[in-house]
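What you see is the complex with one protein chain gone and the rest in place.
Up next is subunit A:
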Amino acid sequence: MKRYGAKVLVLFLSVLLYFTNLSTLPFINQLYTFLRSVVQPLFELKGNIIENTKNAISTYILLKDANIENQKLKKELQAYYLYKVQLYACEKELQGLSKVINLPFEVKKTSLVYANVIAYDPSGNDTFILINKGQDAGLWEGMVVFYEDKLVGIVDEVYGGSSRVRTVFSKDFSISATSKDKAYIYKGGYPYGFLLHVNLEDQLKVGDMVLLRSPYKNLPPLVIGAIVNISEEGKSFFKRVEVKPAIDIRRVSTCTLIKEKL
């Protein structure tokens, strides 16, 4: 009975370790980091193997439909090339214009990281996702995460080989946003988020797009969502504006991160 007692105690401690994230405590974190650093070369090798195996499997699975898929992608790529040329022309015009009015204009190249979603929020409110990239891929807190042209969220905790992303559905999520060229604060929520500080005289209407705003950074205006409801609350100076996020978190299996802090 005594030996079972010790085993049950160990079981209890390990469950505690899992649930309380004790690995983030200073002392245990150091030990954990040390253990990870010992096997760091293995981690790098592991990353390469995962990537190559996935590529091999994807290639094998898609082999049958490769021709059809290729034709479709070639057409899409052609459209993007055309768009790129148009953007390049715009960039040149803007550069010329900025010289004339003596305004600094700089186009920065953004560095991207591609990641897979490994777990979702069990509460059903989609407040966070876990992705398979962490310190090993050089991630840090505050990185912008998106899928297609839609904002998914912001990295809020980075672990050794994974990270947690706070999504646009989370109540703890707030970010600078813009709609109809005016700046607001977007605050997350499920099923709808909110635009804060919308004055009564602001001409917003249902269906207007809400985009990411980054006045001091060179981040693209990713789509946060669309306005679904506007109401006035008593004698308040502001309107209550509800925003339906554009992203469907449960359908996101891969996402992209911009290597720049907000």
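Here is the rule we go by: a residue touches a chain if its C-beta (ideal position, glycine included) is under 8 Å from a C-beta of that chain, and two chains touch if they have at least 3 such contacts; residues count from 1.
Please note the rule applied: contacts and distances are computed from a predicted model.
A.B. asks: Would you mind picking the UniProt name of the chain not drawn here, from "Glutamyl-tRNA(Gln) amidotransferase subunit A", "Electron transfer flavoprotein subunit alpha/FixB family protein", "ABC transporter permease" or "Rod shape-determining protein MreD"?
C.D. replies: So, among "Glutamyl-tRNA(Gln) amidotransferase subunit A", "Electron transfer flavoprotein subunit alpha/FixB family protein", "ABC transporter permease" or "Rod shape-determining protein MreD", the name matching the hidden chain's UniProt entry is "Rod shape-determining protein MreD".
A.B. asks: Which of these touches the unseen chain: A:Ala119, A:Ala183, A:Val206 or A:Val228?
C.D. replies: The single option touching the absent chain is A:Ala119.
A.B. asks: Please identify which residue in A:Tyr4, A:Tyr216 or A:Phe237 touches the non-displayed chain.
C.D. replies: Of the candidates A:Tyr4, A:Tyr216 or A:Phe237, A:Tyr4 is in touch with the missing chain.
A.B. asks: For subunit A, which positions touch the chain that isn't shown here?
C.D. replies: Subunit A touches the missing chain through residues 3-4, 6-8, 10-11, 14-19, 22-23, 32, 35-36, 39, 42-43, 45-46, 49-51, 53-54, 57, 116, 118-122, 124, 130, 134, 159-162.
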